[in-house]
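Below is one structure, written out as C-alpha cells; comments come after it.
Excluded from the complex is one protein chain; the other protein chains are retained at their positions.
Up next, chain A:
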C-alpha cells in the first residue's frame, strides 16, 4: 500500500515586512531611542564636551547653568556638562560589565540549579537564598574594607550582588521547561542532559534573559551610583554619575545642579532600560500567547 494520504503543506511564505516581524511596541521603541541617545552622547563625549572633564577653573566655581556652562560648574570650577558626559562613559561601561557578569554567572548557576546533579541543585538553591537575603550594601562595605575600592572591584561587587536574581529567574524557567514533554521526548531519543540543557531548554530561556538584561542594567546603573556615592565605587577624580553626585552633596541646598543633573542622567538611563525591559516582556508574552493559540 502506498502512502497516498500525503498532503503537502504550503511552501514557507515570504512573510510580512521586517518591522512588523520584529513585533515592536511603544515602550520598547521609546526606551530604545532614549538609550541610544544616552549611549551615543556618552561615546561621543570627546566631541560634545565643552571642556575637559578634569579641567579645574578656580575663577568659576559653582556657577549655575548658563550658556557657557550648560550644566553649571562644580566646587572647583569643572564643567559639569562635560563631567556628566564623561561620567556616562564610566557609569555605562561599569554597569554594562556588571550586568553581563552577573547575568552570565547567574545563568550558569540557574541552569545548574535546574539540570545539575542531584547533590548540586540544593547547594545552588541555598546559595541563591543566602545571596538574596544578604543586603548588598553590607556586602560592599565588607569587601571594600578588605580590598581597596577600584573599578574592577566595583564590577566584582556588582556580579556578587546581582547574580542570584538572575539565577532564580533562569532556574525557575528551566525547571518549568524541564517538566515538558519535549524534554522527555529528547531523553527517550537518547539526548544527553547537557545537550538538552544547552540546545533545547536554554534557547527558550533567552527571551526572558533579554528582559532580565535590561532590568539588571537599570539596577546596575543605580548600584554604581549608590556605591560611588558612598565612596566605594569609581574613585575620584575619574567622573562617574554617582561620584559626581557625591562631590555635589555638600552644596545640595545652594547648588542644586551638582546633584540634580547627574541624578537626571541616572533616572533617564534607568527609565530607558525599564521601558525596554517592559517592552521586551510584553513582546515575549504576545509571541507566547500567539504560539499557544495555534
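Just so we're on the same page, a contact is a pair of C-beta atoms (placed from the backbone, for glycine too) under 8 Å apart; a residue touches a chain by one contact, two chains touch by 3 or more; residues count from 1.
The rule is simple: contacts and distances are computed from a predicted model.
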| item | value |
| --- | --- |
| Missing subunit (named according to UniProt) among the choices "Carbohydrate ABC transporter membrane protein 1, CUT1 family", "Cytochrome c oxidase subunit 1", "NADPH--hemoprotein reductase" or "Peptide/nickel transport system ATP-binding protein" | "Peptide/nickel transport system ATP-binding protein" |
| Selected from A:55, A:129 or A:187 as touching the chain missing from the view | A:187 |
| Chain A, residues in touch with the chain not shown (by the definition above) | 1-3, 5-9, 11-12, 180-182, 184-192, 195, 199-200, 203-204, 206, 290-291, 294 |
